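Selected chains from the complex are presented in situ; the others are not included.
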């Protein structure tokens, strides 16, 4: 076979900073096993330990990648403990990640052909020789991703997992005429991505509050206000975001994950 | 066709931080449409809103990439407003970008075969379903880039544009025996890239001043001075740079875009 264009893509998502060699060496491990593998970065250097943020990105953004992609997601504060490693198939994609909740939403929520299939990886068979217990991304998960890219079935990598660590992504709740949610993460611009879902709030005349401070109505884009002005917008992750045009809402409000947001209907 | 080596490359330039998922998801959109597309990053996480800096990079660096490359440039503070999106051909390259001045220099200035050709993208035909107004990079511009990579002509993407938003890159001016310019940007080392052009200043005995403070002569490289010492050099963007060897001129002088620089001939 001489055409690699129909081969699956490997999508990488980690909290490793790109100024460290950790992402690069994982890529080396994969390329050493699958020559010509097509690697693409979803993001790296995510806020360490914010598993909900990583899980949200997987849930909302996997679908933008080619079907059959192998998604290797390493946010792994428990590395080296006895937390298992999962390999899974869901919605036409395959996933490799530590069993810490990161995959729970995609295993629950991705639409696609067939039922999710999940295995607990048996490290003995795949682990790099001479590795360590502080970098399973390199020593176990990258080799697992390489095997999936090379076409091995999940069943070759471990035994079926009927349970895994759950993670409840923050979901806004309706309380009377108010949706009550929270900030999930701040992006690099300082936009505050909240748990208020676009589909619940589009169309009606909601006003957004951050920790009780009125932000105003939800606009289609921050370009609708003047530079330096605050506005809520419908963001690209299907969530409402609190933003400052040409500025940082995270700094303006000293806000971040866990801060309370509300959408209220004017009475 | 089984060889992807003659297919065009897609070059990405954005102000999206790599710690966010925005660049990655744009790549996913492209790869979903053009399997095996060859993506390469010029730079990301550029200073938000410094359109002149992005435009300078396009003007000076596009030529280092393979001919026929599709350059997708997203610095888009006006996203979601009625600013159009441009697709264009100039100097043997193709470009996709918001119409905010970013492309003006390459449309004016790139030498190459044929006249520049520019269209205003008609989003209706190319836009991802279910998108939002805050991320046209993903929802409109990445699909446009994919179509160009796949070989569609510009004319399939929109109607011809005879005008677009102009941008005058900062240019130094000769006033008697002095060139008067300004800092365009600071790079990650704190080198101050100025609007003083190398070709105007090479050879003669100019001395550089930053906000009236004498920096000294323009040397071929900062290696010519001692660690910690300040010097002007001929930089890699065909502009004079104010640098500190093994240090940051931006910090040393608390300087950045807009600060005045001069090159004076000794009297």
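Residue numbering begins at 1 within each chain, and the chains themselves are lettered A and B in the order written.
Going forward, contacts are C-beta pairs under 8 Å (C-beta built on N, C-alpha and C of every residue); 3 or more make two chains touch, one makes a residue touch a chain.
Just so you know, these numbers come straight off a predicted model, no measurement behind them.
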Assembly copy number, counted for this structure file with 2 shown: 3
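The working rule: only the chains that are shown with their structure count from here on.
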Chain A-chain B separation of Cα centroids, rounded to whole Å: 30
Parts of chain B lying in touch with chain A, wherever the complex brings them together: 2-4, 16-25, 27-29, 31-32, 35-36, 39, 45, 48-49, 77-81, 83, 131-135, 138-139
Of all residues in chain A, those that touch chain B in their complex: 2-6, 9, 11, 13, 18, 38, 40-46, 57, 61, 64-67, 187-189, 198, 220-224, 233-236, 241, 245-246
